[in-house]
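After this line comes chain A, so read on.
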Amino acid sequence: MSIEFDNNMPIYLQIMNYIKRQIVTGTLKPGDKILSVRELAAELQINPNTIQRTFQELEREEIVETRRGLGRYVTSEESKIMEIKKEMAGALLDQFINGMKELGFANQDIVSIVAEAVTQSPELGQERGVNPT
Partner candidate 1 sequence: MSSLLQMNGITKSYGSKTALNDVSLEIGPGKIVGLLGSNGSGKSTLMKMVTGLLQPTRGTLTVAGLPVGLKSKALVSFMPDRPLTESWMKVRDAITFFQDFYDDFDIVKAREMLQFMKINESDRVSVLSKGMNERLQLTLALSRDAKLYLLDEPIGGVDPVARGKILDAIVEYYNEDSSIIISTHLVRDIERIFDEVVFIREGEIVMHEEVENLRIKYGKSVDDMFKEVYAE
Partner candidate 2 sequence: MMKLLKYDFKRNGAKLLGVAVVLILAQLSIMLLINNITLITVFSMLAYMIAGVILFITPIRTYSYNLKAYHRKLLPVHSLKTIISPIAMGFICLLILGLIMLIHGYVYLTVYENTRIFDIIKMYPMDTIMSLLSACWIMINMLITIFLAITIATSIRSKGSFWIGIVVFFIIVNGLSWIENLFFGESQWGIFQIFSDESNSAVDGIVTNVNYNPSSLTGGMIGSFIFELVCSVAFLYIMVKLIDRKVEA
């Protein structure tokens, strides 16, 4: 496990995103136990309180649940995981669209460019998990 942190941004947000990405990509599966605060802190060389905060936020978003005395687990609710995917896709799209607009493309152009790119490399589309089940 490795992650490059950007010290200019709150670390807890970066770890949240990191864990969400692991869930989305399937490295962490629904119902999996996740590392303890201490383990993760030691592994990432991060302040344990920051990890604690990360977990609290993830719990608030109901992505992670605490089972008393057992530890923390990834939620088993598929809908939650879908939500993360949508959220992450949304963030990616925003970034992409903004970038394209900066380059001077109109909305219509962007749509056609994307359509073209997806049809030209269908395996790319699958890889990214564009078609949800």
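How these were chosen: all candidates are chains of the complex that A comes from, given by their letters.
To be clear about the criterion, contacts are C-beta pairs under 8 Å (C-beta built on N, C-alpha and C of every residue); 3 or more make two chains touch, one makes a residue touch a chain; residues count from 1.
Bear in mind the structure is a predicted one, so any value in this text is a computation, not a measurement.
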Interface partner of chain A in the complex, by touch - 1 or 2: 1
Complex contact set, residues of chain A against candidate 1: 5-12, 38, 41-42, 44-50, 53
